Every structure is written in C-alpha cells, then in structure tokens.
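Of the protein chains in this complex, one is absent; all others appear in place.
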Amino acid sequence: MTETGLTMLNRTADGVARATPEPLARRVRGMSDKGLAWLFISPTILLLLAINIFPLIWAIQLSFTNYRANRPNELVKNVGLSNYQRILNDPDIWIAMQTTAHFVFWTIVLQTLIGFSLAYLIDRKFRGHAFWTTIILVPMMLSPAVVGNFWRFLYQPQIGLFAYAVSFVTGIPPTQIEMLSNVSLAPWSIIIVDTWMWTPYVMLICLAGLRSIPEYIYEAAEVDRASNWRQFWSITLPMALPFIMLAVLFRGIENFKMFDMVNLLTGGGPGSTTEVASITLKRQAFESWRTGYSSAFAIILFVAVFGLANIYVKALNKVKQR
Amino acid sequence: MSLTTAHSVVAPTATSKRIAGTIVVVYALISMVPLLWIFATSFKTPPDSIAYPPKILFQPSVEGYCNLFTTRTRQTPDYINSLGPATTFCDETTRKRNMVIAGPSNFLPRFVNSLIIAFGSTFCAVFLGTLAAYGFSRFKVPLADDLLFFILSTRMMPPIAVAIPIYLMYRELGLSDTALGMILLYTAVNVSLAVWLLKGFIDEIPREYEEAAMIDGYTRLQAFWKTVLPQATTGIAATAIFCLIFAWNEYAFAALLTSGTAQTAPPFIPAIIGEGGQDWPAVAAGTTIFLVPILVFTILLRKQLLRGITFGAVRK
C-alpha cells in the first residue's frame, strides 16, 4: 500500500505546521461547533474502532491462547507467553525474517538508485518529459497480484519473453534461465518485478525533492564557480536526502509486508528460499489454522515494523534539522 | 505542483538534455514491454501463446476472450456432433478445438464484484474522510494527533496479520464473503489515508471564506457545504483516486476473506486455468480487461494523481 507512505509523508516530510485552529468561540444557529466536530469525526472513529482497534485487541488476546479457528468444539486454553517463546526460538521463523530483510534491502537499493537517477534525468526537463513521466508511472498503478501473476508467464524458461530476451542479450540458452526454479535466481525474480513496479514511486518522491531545492542556491554556487560535480554532492544530494529517506521508509514498510507477488510468483519456493514472513504467517494462520500462534507472530511483526519505522523517523527528523 | 514548470538546476545544456531524454525514454519503453506483452497475449491462440521462440507477429484471435467467459470441456467428436449446431461465435471457435462450452465462467460476476466493492468503499472512505478531515482541520479535537497516528500505524501491519481477527469477527457477524464486509474493510483501510490527504487540502482553504459565509447568515454546516466543499474538489478527486486504486488492486484480503459470492477479480484472474496449467491467453484477456479502468483513470486524472502522490512533499 503506497498510501501508508503518503500519509507518513504528509505527516513528517516538511513538518507542516499543524493547523491548530483557534476555536471559533461564536455559536451558530442549530449546532455548536463542538457538536458538529464530533458529528463529523465520530463515524470515522467508530469505523476504525470496529475494524482496526477491536480486532487488534482481539488478536493480542488470542496470542496468549492455543485457539484454532477450525476447531470450534475444542477447549481454548490459556498458554501464557508460550506462543511468543516458540516463535522467537523457531529457526524457520528467523530464516523467514532474514529472507524478508534480504528482499527489503535489495529492492530498496535498486529502487533508490534507479529511481533517483531517473528523477535527476527527468529534472533536466528535456522535451516531452511530462509525457514520459506519466508513462513511467503506469506500472505502480496496477495490481501487484494480477500483473505479478503474469510475470510467471514471462519468466517461463523456454516460452517466456524474459528468458528469451536475456538469452538474446547474453547468449545463454533460454532453457537454462530458470528464474523461478533456480534457488539463487528465484529471489531475484521477485526483486525484479518489485523494482519494475515501484521504482516510479521512488522516482516521483525524489523528483519532488529535487524540485524543492531553491534555485538561488545553485545560482550562488555558480557565482562561486563550483563544478557540476561539486554542486551535485554539496547541494543536490544533501538537499534531496530527506526525500530519498522518506521513499526508503515507505518502500521499506511496504516490502516488509510483501505478500501478493511472492505468493503468486514462487509461493515461497523453491524449498523455502523465498518464504517471507507474510507467507509463513499465511501458512500458519490460514492453512494450519494455528490461530493463537499466528496471532502472536502477527503481533511480533507489528511491533517490529512499528519500532523500526519509529527509529527511522527519528533519524529522518535529525537529517532534516541539519 | 506541476511537473512542467518546476525547476532546480540552472539551465541544463542541450546535450545533457538530449542524453537525459534518451535514457528516460528507453527506460519508459522497456518498462512498458510487459504490459504490451499482456495485451498481445490476450489476442493469441493458446498454441501461439506458448510458441518458442515467443511470437511477436501472429494472427490475432479472440479465443482468449471466449475462454475467459466460458467453461469448456473436451469431448469426442461423436459427442460434439450429437449436440445441436454451434449457436455463437465462441461456440464455433471452441468446437474447432474438439471442445464444447459447458457454461459461463465466473469472471463476469467477479468483475462486477470488483466494481461494486471498489467504488462502494471509495465513496464511503471519501465521504467519511472529508467530514473527519474538516473536523480535524477546523476544530480542536482532544488527542487528535496521537489518535490518528496510532490508527495510521495499524496500516503498517501485514494484511495477513490484520486478516486473522477480521476473519474471526466476520465469521461471528455473518459478514464473511459478503460485499458489505469487504466494503467496510476497504473503507476502514482507506479512511485514515483519506483523512490525512484531505486534511492537508482543507487546511489550505482559508477559513475566512466560511466566516464570511457565516456572517451572511449561513450555519456552519451550510458554510461547509457551500464554500469548503467546492474548493476541495481537486483534493477530493485526488483522494478518491488513491482509495480507488487501492481497493481495485487489493489481493490479500480478498483472497483470504472471500470465497465466491463477494470475491473480486484480483484473486480470480490468477486462478484461470485451462486444460493443464494456466490458460495464458484467457489470463491475459482477464488482465487486460481488469487493467483498462485503471489505465484510463491514470491518464485522465494524472494531474490530480501527481498532486496526491507528491502532496505534502512539495508544500513549503
């Protein structure tokens, strides 16, 4: 969900002064401002309480039990912290977390490098750049599941376009390009699709960053006869850095949750090479129906991503304040 | 913000522009290849779709679209001849492959579900979001920041994790596999985004307008309706597109919480199979039909979209 990122952007990017409105002391006909405020806000709050908060509390409660959603007749026992203990001591879970971290790392590296470069190039404002920017944005609008599924076809060793194109360029026989079945290539098959889809998003945020740099700074640099190279390292990059970091944050959170593409492209295979945390969670929760156990895992994931994101936001704010 | 007028670098030279342009155009073209391939595959016959080397030129066919909308079974020529003559174009095409159409597929109901759930939840999210955003923007709400930040943070949870308790709750309430359940869920996911985006837009509308209107004798509600809403249309449109894209593309919740009646297209399309594995022309046809609305939206509303994506980042 890119939207998570956007809202965070809204919240942290440029430290918009929170509009703390002066209360309009004046009473108006019919309804007081206070009443109106609650009338406007409460439906949203109620919905969020019902669909977000209440289930979350339920999940926390379940995480201390051995409940299984497919055994309605079985006695539910309180098992204390043992679900948490089992998860934290399970080597398979740690492998899944490592796999997730590996994806997050490489997708971020690639998307940031390509995304920033593209933004930098588009910022040269060549003829037709607005049109081409729109074209580049298209992949990120599409459904990762539906389009990701089609990549399975592109990746087929013999008949797939991807294998064919790679073999055309490298000369390796297309039957040997087994993107989805080779243990060392399978993770990359997912990284490639994710990069294809989400580089435009990083590009766009970087572009916003580049455009936010006031021109007079460059003019001053010109006066000082700073080289282009120098200008890039001492003006462009540092000033765009908060935006790049934001993009990294959003993509990091998103890819930590990655499920759709992995589920459709490899299903976690070959073996367990691409089994990310979400896939493990789905197997435990909706195939083995270990509801209590998987609720505990869900809470751990939530705490992990929430904690990491908060640390990161603090770092981001420091960069901005420099 | 407009991508055409902003600036940051002092006068790039003509050569650097040309090089930059070439690289960007090449990237854009390469990134379009998978989509063009989907479109091309949807018009291939099944044998053409799996030909080696991949066929770039081929005789177009609508077999994929026929297969997308029907259920077919392979039968002996004797059996096929025992049926009446073929009645439709697809019937005829199918029989040429020694198969008969046994009935419709579930693609159309799934597509209709997608429309109902995506537009329904977008409407609800934007409606609720606009009201709440106005409330947060114009009035002092106790603990507003903390409350909203906590709600936002639940969006960081993997959807599978959210789906566990929702699954149990919906089972108790009888909301499993219903359009209402999915609309509620997508609305809840989208509304926090909607509130944040719209609050930004409404903050920008000077409050003097409403005050003037209220001095003229409007109530606060009327002032909101007559002055704020019209000025927030761009923001509302941008927000609506974001909510719509999310709801239209969502897969994980739909795959886990719906099984048929309310299932949307994203979990259905990867499940279109032919006699063996996936029937790629039919999958491509389904994908094409599914992508068209979003592509149209992207192109028609790209200005609002860009504004939404970069929103906040460009405000000083």
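General observations
To keep things simple, chains are lettered A and B as they appear, and every chain counts its residues starting from 1.
By definition in this document, a contact is a pair of C-beta atoms (placed from the backbone, for glycine too) under 8 Å apart; a residue touches a chain by one contact, two chains touch by 3 or more.
Everything below uses one rule, namely that contacts and distances are computed from a predicted model.
According to its UniProt record, the chain left out of view corresponds to "Carbohydrate ABC transporter substrate-binding protein" among "Carbohydrate ABC transporter substrate-binding protein", "Chemotaxis protein CheR", "ATP phosphoribosyltransferase" or "2-oxoglutarate ferredoxin oxidoreductase subunit gamma".
Set against the missing chain, the residues A:G128, A:P238 or A:G267 yield one that touches it, A:G267. Of the candidate positions B:I23, B:A144, B:A271 or B:L295, contact with the unshown chain belongs to B:A271. Those residues of subunit B that touch the chain absent from the view are 43, 50, 59-62, 65-66, 68-76, 79, 88-90, 93, 98, 100-109, 167, 170-171, 176-177, 256, 259-261, 271, 273, 275-278. Seen across the whole complex, the unshown chain contacts subunit A at 66, 69-73, 156-158, 175-176, 178, 180-183, 266-273, 283, 286-290.
Note that in this section only the chains that are shown with their structure count from here on.
Centroids built from CA atoms put subunit B at 17 Å from subunit A. By the touch rule above, subunit A contacts subunit B in their complex via residues 1-4, 6-11, 13-14, 16, 18-21, 23-24, 26, 28-31, 33-34, 36-41, 43-45, 47-48, 50-56, 58-59, 62, 69, 114, 118, 121-130, 132-139, 141-147, 149-154, 158-161, 164, 174, 196, 200-201, 204-205, 207-213, 215, 218-219, 222, 236, 243, 246, 253, 256-257, 259-260, 263-264, 277-278, 281-282, 285-286, 291, 294-295, 297-299, 301-302, 305-306, 309.
Here subunit B touches subunit A in the complex through residues 1, 3-4, 6-10, 12, 16-18, 20-21, 23-25, 27-28, 31-35, 37-38, 41, 49-54, 128-129, 131-132, 134-141, 145, 147, 149, 151-169, 171, 184-185, 187-193, 195-197, 199-200, 203, 207, 211, 214, 219-221, 242, 245-246, 248-252, 255-256, 265-267, 269-270, 278, 280, 283-284, 286-287, 290-291, 294-295, 297-299, 302, 305-306, 308-316, going by the rule given at the top.
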